[in-house]
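Right, I'll just put the structure down here and ask away after.
Here the complex is missing a single protein chain, while all its other protein chains stay put.
Moving on, here comes subunit A:
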Amino acid sequence: MPYNVMIVDDAAMMRLYIASFIKTLPDFKVVAQAANGQEALDKLAAQPNVDLILLDIEMPVMDGMEFLRHAKLKTRAKICMLSSVAVSGSPHAARARELGADGVVAKPSGTVSHDLEEKTGDELARTMRTLMAA
């Protein structure tokens, strides 16, 4: 049974890229997508069987950090930040860890990273699997 994934990203193209990448992973399945944190919280309440959330940071309405603060209280789903500003050791990555992000992966080429699969695919897949195995 594949793990259920929710993608939260305000860039429509990015949601498309991530979903397309996840299709290549037989052990994961995209069950929900949201364009901001508030929408994601609403969908999470309606769809509790999400196992993993891939979360962008900079989004309108409710950003990824704020979503993280709220979502971590009420869901057991693992949350992996996937953001261009979450470079290793950066203040954003540190803040995400502080708020309870289970994993942090940097998008390789900005908010819209069309080369996500090519450049970060392995790292993302490995992180997703590590989180689900933990």
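Following the convention adopted for this analysis, a contact is a pair of C-beta atoms (placed from the backbone, for glycine too) under 8 Å apart; a residue touches a chain by one contact, two chains touch by 3 or more; residues count from 1.
Everything that follows uses one rule, which is that contacts and distances are computed from a predicted model.
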item	value
Among "Peptidoglycan-associated lipoprotein", "Carbohydrate ABC transporter permease", "Membrane protein, putative" or "histidine kinase", UniProt-listed name of the chain not shown	"histidine kinase"
Contacting the left-out chain in the complete assembly, out of A:I7, A:A40, A:L82 or A:A106	A:A106
Residue ranges of subunit A at the interface with the undisplayed chain	1, 10-13, 45-49, 58-60, 69-70, 72-76, 84-85, 87-100, 103-104, 106-112, 114-115, 119, 123, 126-127, 130
